[in-house]
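For this depiction, one protein chain was excluded, whereas all remaining protein chains were kept in their positions.
Coming up: chain A.
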Amino acid sequence: MSTAFDILLNGVALGSVYALVALGFVIIFKASGVMNFAHGSLLLLGGYLTAVLHERLGFYAALALAVLATALVAGAVDLILLRRLDPHATHVLTILTIGVDIALMTDLTRRIGGDLLSLGDPWGGSVSTFGGSTVPHTRIASIVVSLLVIGAVFAAFRFTAWGLSLRAAAEDREAAALMGIRLHRIRTLAWCLAGALAALAAVFLVAFPAPGLERTTGEIALKAFPAAILGGMTSPPGALLGSLLIGVTEALVAGYEAELSALGGGFGDVAPYAVMLLVLLARPNGLLGEKEAIRV
């Protein structure tokens, strides 16, 4: 039996992890107008690297290395593939990311095979009890870490030269270029940051009570995707809101599984998209989207 508190906590914890992924989507989209379909495999790459490195290096060093490596791979995707093409042909670039996803995913799937990998996080299966509710420490950690990281990213948007450059370039490439903003550099850094966020998200996605990292873990990006879209795709706060909405919805569906069985067993997987459709029907530009959320 789950109480409403458990469900809410689960939902917020899930949502906070989705937010790390969705924020990456939004940053890439803002910087390059590209929907990054390779995000799931970047996430899987980060998780996989943490999994294979933690025994030798310890969890934190492994995570740091995995985050760095994923950031570099994401940056390389931009640097090596996207930069060569016309930046206005965003549909071509978007399709290119599907190719990147397939290549990365194929390799990682081969390496992971049927295994279930542990990332060696320090929280393990430990829990605390608050007023009759059992709360896994991983949930608390995911909320706290996501909050800190997302707060730092939001502060960077507002206060750093990079953040200002990114917002300026997202609004008007030419005007930004006229200020002497280096569009290429801003964009590559955006990809790096998104990759780093995805690698970090992997830790909390596969931590207790989830069983561990498997080759399908990357599909989680498919849930953060609607979160980003229903937030408006160009709005970081929108992505955050959308992620929480999706997370809580998913927790609710899981919590009331029995009652919802009439809708069919797999409703949990469909729920994020159902929520997205409902929100977009009411607000076609997303929760916090600008009028022209999709750049042309």
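By definition in this document, a residue touches a chain if its C-beta (ideal position, glycine included) is under 8 Å from a C-beta of that chain, and two chains touch if they have at least 3 such contacts; residues count from 1.
The rule is simple: contacts and distances are computed from a predicted model.
> What is the protein name, per UniProt, of the chain that does not appear here: "ABC transporter ATP-binding protein", "Ferredoxin-NADP reductase", "FAD-dependent oxidoreductase" or "DRTGG domain-containing protein"?
Checked against "ABC transporter ATP-binding protein", "Ferredoxin-NADP reductase", "FAD-dependent oxidoreductase" or "DRTGG domain-containing protein": the hidden chain maps to "ABC transporter ATP-binding protein".
> Touching the hidden chain in the complete assembly: which of A:Glu55, A:Asp107 or A:Asp172 does that?
Checking the options A:Glu55, A:Asp107 or A:Asp172, the one contacting the hidden chain is A:Asp172.
> Any idea which of A:Ile181, A:Ile220 or A:Ala271 touches the chain not displayed?
If we include the chain that is not displayed, A:Ile181 is the one touching it.
> Can you work out which residue in A:Leu8, A:Leu164, A:Leu222 or A:Ala274 touches the chain that's missing from view?
Checking each option in A:Leu8, A:Leu164, A:Leu222 or A:Ala274, the one touching the absent chain turns out to be A:Leu164.
> In the full complex, which bits of chain A touch the chain not displayed? Write them out.
159-162, 164-165, 167-168, 171-182, 185, 189, 290
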